[in-house]
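The structure's right below; bear with me while I get my questions together.
Here is chain A:
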Amino acid sequence: MSSRDTILQRLRNRTGGELTAPECDFSVLKRPDWTTAEKLDMFERTIESVHGEVHRTTEAGWIDRLAEILQSRGAQTLLIAKEHEIGKALKTATQNREDLPQLLVYDEPVESWQEALFTEVDAGITSTRGGIAETGSLILWPSVDEPRLMSLVPPIHIAVLKASELYTTFHEAMHSQNWAAGMPTNALLISGPSKTADIEQTLAYGVHGPKELIVLVIE
Partner candidate 1 sequence: MVDPIKMYPAKPSKVYFYATCLVDMFYPDAGMAGVQLLEREGIEVIYPEDQTCCGQPAYTSGYHDEARAVARAQLGLFPEDYPIVVPSGSCGGMMRKHYPDLFKDTTDDVKAAEIAGRVWELTDFLLNVCHIKLEDLGEPTTVAMHTSCSARREMGVAEVGPKLLGQLKNVNLVEQVRAEECCGFGGTFAVRHPEISGAMVSEKVDTLVNTGAKDFVTTDCGCLMNIAGYAEKNHKPMDGQHILSFLWERTGGNRSKP
Partner candidate 2 sequence: MSETAQPTPPQSAHHIDVKEFHPRARAAIHNPQIRQNFRKAMDGLMTKRKSAFEGWDLEALRDLGANIRLRALANLPDLLEQLEQKLTENGIKVHWASDGDEACEIVRDICIARDAKTVIKGKSMVSEEMELNHYLGEHGIEALESDLGEYIVQLADETPSHIIMPAIHKNTSEISQLLHDKTGTDLSNDVEYLTANARLQLREKFMNADVGVSGVNFAVAETGTLCLVENEGNGRMTTTVPPCHIAVTGIEKVVPNLEDVTGLLALLTRSATGQHITTYFNMISGPRKADEMDGPEEVHVVLVDNGRSTIYQDDELLDTLRCIRCGACMNHCPVYTRVGGHAYGTTYPGPIGAILMPHMVGLDEGRHLPTASSLCGACGEVCPVKIPIPDLLVRLRQESVDGDKLHPAKVSGHGAKRGAMEALIWKGWSWMHARPGLYRMGTSLGARFRKLQPGKLGGWTQYRTAPKLAAKTLHERMKERSQ
């Protein structure tokens, strides 16, 4: 008999007899309805407490803010999506301004440019599918247009979050977006930059992923 069948048979024929499944009451995870402003305040507090940086901006002003942020870090290159409106807006913007870094588009399989991705990209910018106020988390569903490594490999990850897409809890976000109906190849909650406390519980950032997480909140 295969190991699969052996294991399943042992589990099915347990000697202890029938097990009853208890009810699960998820109401402890529910929170009162918060306004967008309250959610944003909470989000800002929680993500900043884990070293994330929040910039409140607008549809009209975010590129200016992004340019300032990247200039202050001396970023030379910025990885963008090909199709997403964020990438398109940036491409358009570079036609008549000088203060943005060189734009790189993630439109080829990683194998063809892995070395460059790992060593030459200073920052990556992605969209989000919303945020979670309670834990200061960004929801990302990497896609063909915004591949997984965009938010992981460059030392700076910039995420654009619409304030109107803030949820109070993970539980609420999952239900509102009906995740159970089908999950993408990869889905992520990101709450701050990469960090470790493995050396004597001393926090250090950027151990494997980005050293900085910058959130542009569009109000």
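A quick word on the picks: all candidates are chains of the complex that A comes from, given by their letters.
Here, a contact is a pair of C-beta atoms (placed from the backbone, for glycine too) under 8 Å apart; a residue touches a chain by one contact, two chains touch by 3 or more; residues count from 1.
Because the structure is predicted, anything quoted here is derived from the model rather than measured.
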Given options 1 or 2, the chain of this complex that touches chain A: 2
Residues of chain A that touch candidate 2 when the two form their complex: 2-4, 6-8, 10-12, 14-17, 19-29, 46, 50, 106-110, 114-115, 118, 134-137, 143-144, 147-149, 152, 169-171, 174-175, 179-180, 182-202, 204, 206-210
